[in-house]
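Taking it in order: structure first as structure tokens, then the write-up.
For this view, one protein chain was removed and the others were kept in their places.
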Amino acid sequence: MKISTDIGVWIGALSALGIYSVLIKDNPFYTMVEHIFVGASAGIAVVVGINTFLNSAWSPMIEGKYLLIIPILLGILLYSRYFEDIAWLNRIPLSFLMGTGAGVAMRGAVESQIVGQISATMVKLTTFDSWIIFLGTIFSLSYFFLTFQRGKVTGVTSQLGRYFMMAAFGAAFGNTVMGRISAAIGRFQFIFLKWLGLG
Amino acid sequence: MFLKKTLPTIIAFVCGVTVIIAYFFNIPFFQTTAQEILKWQSVIAIFALGLGAINIIRVHSTNIRRAKGKNAYSIALLITFIVTIVVGVFLGQESEAYKFIFDYINVPTGSAIFSLLAFYIGTAAYRSFRAKNIEATILLITGCLVMLGRVPLGAKILPFSVPATDWIMSVLNVGGQRGLMIAGAIGFIAVSLRIVIGLERTAYGGD
Partner (left out) sequence: MDIFDKLQNLDKRVFYLLMALAIAIPTIHPIGLPVEITESVREVYEFVESLPEGSIVVIGFDYEPGDEIDLNPIAQAIFHQLASKHIRIVTIASFPAGPTFADECLEILEEYGYEYGVDYVNLGYYAGGEPTLAAFAQNPATVFPKDWHGNSISTLPLMQEVKSMKDFSMAMTLNDGPTGGTGTHEWVRQAVMAYGTPLIMGVTGVLAASNEPYVQSGQCKGILAGLRAAAEYEKLTGKIGTGTVGMDAQSIAHLLIVGFVLLGNIAMLVSKIKEPKDRSGHAGGEPR
């Protein structure tokens, strides 16, 4: 066993152990590490935001793209929410963000998530797999028909749709477990291999 | 009234319609305007990063004031927050100090928090994951097969789990997920349309 002498490794390991200590019992060590993490994360977001603002808005504006003063002022208006008298001003930049976001997302969603997916389903049904995909899509879509009462046929198809969705959720569950365990593996590698020098 | 209610609706409508028209039609005026709108949007969004930071400062300074300086957690949070900003802004993001905060505080703690779920899943697997009906049985069988098929040892113990995992992911899962995706997209488009045409104003603080 060769314990690391790097102060950073010690801090990283103790931070991870602080978080894991909550598994034993909620304790001040965990709460302190959690708060330090939130402070560091928020700080990093602000630093990155400042850097991005300087690179992509302030510098270009000073170098001649003077129109950028408008979005800069609109961005500042976002902070009017903290002042009661002028809080309504933050609706203006928000409406800009929401309108643009909705427009951009909507124009692409039709093609990628509806047309693209439907055309991939409507293929020659010559194999067992293609039938399963076709039926699975139809049945799971029928589960979301909420504008009329379910009859005998739609009752059966929507129930089968539920089964297909449960299979999809099971696949998602299996992969989620894999992802979370990977995160734990990463921390354990850090603690046991890098910090304690075992293995 | 105009500035508070009507102007935001007009802005959302103009921005949304412009970017949609620019996507489908090659009209130079709309192309240029849409590009400018998207650029402005990216600048405004940068300021949104600061909103979370201000909230944190407000909440935790109130904690410190109310506890008359005894709230060690809030003090630690604010100190870390300020130190990170000072290091990042004045020493730069390529400095050793900034990388230290990132590599030895932010990443280990963030990963550890994400990984806590792995332990909770372990307990829940025994106590709660019960095949009480057909849906739960299907979910558990597919979940367990995928878990086994994704690891070398699982493939050795149950060789069938590997092709089963591939089939579940690329056939069974696609059938179920596709219906969800299409239905979700229809709902998403409906909400986006309502925002653009001004029927949904709660998204930007309207009624």
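Note that the chains are named A and B in the order they appear, and that numbering of residues resets to 1 at the start of each chain.
Convention: contacts are C-beta pairs under 8 Å (C-beta built on N, C-alpha and C of every residue); 3 or more make two chains touch, one makes a residue touch a chain.
A quick note: this is a predicted structure, and the numbers were derived from the prediction, not measured.
Considering A:38, A:74, A:89 or A:104, the position touching the chain not shown turns out to be A:104 (whole complex). From the options B:76, B:148, B:164 or B:196, the residue with contact to the chain not on display is B:148. Where chain A meets the missing chain, the touching residues are 23-24, 41, 44-45, 47-49, 51-52, 55-56, 59-60, 97, 100-101, 104-105, 108-109, 111-113, 116-117, 119-120, 133, 168, 171-172, 175-189, 192-193, 198-199. One chain is missing from the display, and on chain B it is touched by residues 19, 23, 35, 38-39, 41-42, 44-46, 48-49, 93-94, 99, 102, 106-107, 110-111, 113-115, 118-119, 121-123, 125-132, 140, 143-144, 147-148, 150-157, 162, 166, 169-170, 173-174, 177-178, 180-181.
Definition applied: only the chains that are shown with their structure count from here on.
Chain centres here are Cα averages; for chain A and chain B they lie 3 Å apart.
Of all the residues in chain A, the ones that touch chain B in their complex are 8-9, 11-13, 15-16, 18-20, 22-23, 31-53, 56-57, 67-68, 70-72, 74-76, 78-79, 81-82, 88, 90-110, 113-114, 117-118, 120-121, 129, 132-141, 143-144, 161-175, 177-178, 180-181, 183-184, 186-187, 190.
Chain B meets chain A in the complex at residues 3-4, 7-9, 11-20, 23-24, 36-54, 56, 58, 72-74, 76-85, 88-89, 93, 98, 100-119, 121, 134-136, 138-147, 150-151, 165, 167-186, 188-189, 191-193, 195-196, 203-206.
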